[in-house]
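Pasting in a structure now, in structure tokens, and then I'll have a few things to ask.
All protein chains but one are shown at their positions in the complex.
Up next is subunit A:
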Amino acid sequence: VNIVFVDRTGRHVPVRGRVGDNVLHLAQRHGLELEASLACPTCHVYVSAPHLDRLPAPDEREDDLLDQAPLLQENSRLGCQILLTPALEGAQFVLPKVTRNFYVDGHIPKPH
């Protein structure tokens, strides 16, 4: 399955994966800055439009973690929950830009 990662600088990284591959592990193997060992949701990615709907809906656990993701969008998912299928051929996974001001958000309560 051919997919494309778009990293934080906008660089497109085409990757050829296999059906069943975990998107997070794939990204890491190709040197992209996605961490799995951190407190979630650091494997947060934006999924390209037609492919978003071809993913199984997030379970409660994923939704709870996504709530904590900065720069959350409608097409946000956790990379560690996405397994490649033929239906994801051509999918693009964009890494959210984490900027200097990311943590300034009046709405989200700062948990600890």
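We adopt the following convention: a contact is a pair of C-beta atoms (placed from the backbone, for glycine too) under 8 Å apart; a residue touches a chain by one contact, two chains touch by 3 or more; residues count from 1.
By definition in this document, contacts and distances are computed from a predicted model.
Asker: Name the absent chain as its UniProt record does, using one of the following: "Proteasome assembly chaperone 1", "NADPH:adrenodoxin oxidoreductase, mitochondrial", "Ribonuclease P/MRP protein subunit POP5" or "SKP1 component POZ domain-containing protein".
Answerer: Record says "NADPH:adrenodoxin oxidoreductase, mitochondrial".
Asker: Could you tell which one of A:24, A:65, A:78 or A:94 touches the chain left off the display?
Answerer: Touching the chain that is not displayed is residue A:65.
Asker: For review purposes, identify every residue of subunit A that touches the missing chain, sorted by number.
Answerer: Its contact residues with the unshown chain are 35-42, 60-61, 63-65, 67-68, 70, 72, 98, 100, 102-103, 106-112.
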